[in-house]
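All protein chains but one are shown at their positions in the complex.
Presenting chain A:
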């Protein structure tokens, strides 16, 4: 099995720097840039968060990326709330990573993932806005020679009631920028919010309906050339050679080049010409040590890890689950599995790079501007002050654009053609072949009962891939990747809700050659299927109602219980379902939020599943934009159920088999269930929204499938079991 482990890379300079940033260590890049940031036209800047123009336009400066989740709009709402400005005049803009580095990282980290876009930024953006408000008021007060305490502000208009004077943010912004930043500011109580907490419309919709929005793929520079690329299709393989002479006469081709150790690119005056030539280019690969890896061989290897006698690292232990099993009057066991998935964001990966002796600039859609910036530094060999990344709109991210492989490739290409802007675009086939795939795991669960059918313990063994051991190995200490236990962690933002008398969850780490990555929802996707389908199995085993059975173990988790009760009530759990309709339910915590889902399905004559309705409840603590939360919840179900029914990346001969949306389908509108979202923020904490609910749809549907058919489906995708969506 050594060949499978050979793909785990050693920590390199890049992952060290990113890791240090993520751990709060800070990037030591306090350098001045020789060129101006792209938004220098915006002025004056009151502080790092807010720039106000004389026409009263308020530009809210956000480093989190917009990839569809409404993060920019939500953060702008929080800023506008504390600023008390006119919402109709709010816009957003991205500071660049280069500017951030040069200014000592006033905006902190850029990472947009883990449903953290709002929850991990809310505190400092609100404080930044409150500070800007205080500075603006102080500027007016100084002009009027009165105390700031005597001034009030509403909708961006500052008033001094005693003298009847008033002015606007736009008029005092210049003066405010010169006022020292106040050290302590107080934030509004969320119950007093008037802009945040409302289902306001997104700020970026209009251009998305007219074709004007510029995504990375649309970006253009004068004289730009286009690159098409093929990386070795076998994971861990290398480029051996290519025969350039065979495409000598191809129109528009400027150059054929090696990119790093593993890839070849064709550069042409249009992407279509580059791709056409690349498809005709004879390439020889050194397929390396993984060329015989397959889904079957990996599955067999993972299955070995389910043996409780195999070494494993404990992620959560309560009481003595081993002892409970040994003493059990009866045990019940099931084995589940979940496959690789590809992100397949609608916009294929791309980046435009311009390399000169003076600097290296990149324009791209990225979920992590600083990681992209670090990739530009490392691939170009230039220092921070000679690098820059300009972020563009993402045509979907889902975790894939948190990686920077495509950015690095673009720079390596541009470096071989100094002075020429190069846009690298992956074909869909390249995107499918070189994913950072959802990790593949299996799970064995064993329940122990006493002679009165009381559950006395639950033991759970995960066998399979760890993302962090490959992507950020410095996080994995003594073999423990905490993210592997998402959904049944002892504490934190994806904690187990059930108060089992005895519980043990451990992990036999087995990393096949496929590169793993964060796929919307990450490990809650399969972990909640494992646990919530198994809970359903146990309820049926002891002859209890699945909701009542769960409630017995949620006594110490009132927020889990509240969302479970909310969906049970809305779906009408206490009443029989309509004829031919079957129900299933699931509850979990992920990304700091409490979520539950209840599904209603029916079966067509050919056995296809019609997911008719899903009721979903989410308690994210605070709901910044309930309308966008509803969209994220419904959207997450499309992503998660597409993976459950149709997804799954098959490995054969060391490479991904699926090539495009014909063999890796995604749900269409005809398959969309009616989704009813209950947003029930209970306050006092900040949970995420983009990912948590994804994990309850699949187990709710699978449990409903059991209710309908008496059959337990314990592995995905369902297409492998001949089950389609109707």
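Just so we're on the same page, a contact is a pair of C-beta atoms (placed from the backbone, for glycine too) under 8 Å apart; a residue touches a chain by one contact, two chains touch by 3 or more; residues count from 1.
Definition applied: contacts and distances are computed from a predicted model.
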Item to complete: Could you tell me which of "Actinorhodin polyketide synthase acyl carrier protein", "2Fe-2S iron-sulfur cluster binding domain-containing protein", "Long-chain fatty acid transport protein" or "Carbon monoxide dehydrogenase large chain" is the UniProt name of the chain missing from the displayed complex?
Response: "2Fe-2S iron-sulfur cluster binding domain-containing protein"
Worksheet, complete the sentence: Missing-chain contact among A:70, A:156, A:197 or A:654 belongs to A:70
Worksheet item: Quick one: which of A:118, A:325, A:624 or A:638 touches the chain that's been left out?
Response: A:638
Worksheet item: Out of A:264, A:321 or A:344, which touches the unshown chain?
Response: A:344
Worksheet item: If the missing chain were put back, which residues of chain A would it touch?
Response: 67-70, 201-202, 204-215, 217-218, 220, 226, 251, 270-272, 344-348, 393-398, 425, 427-428, 627, 631, 634-639, 642, 660-662, 666-670, 672, 674-675
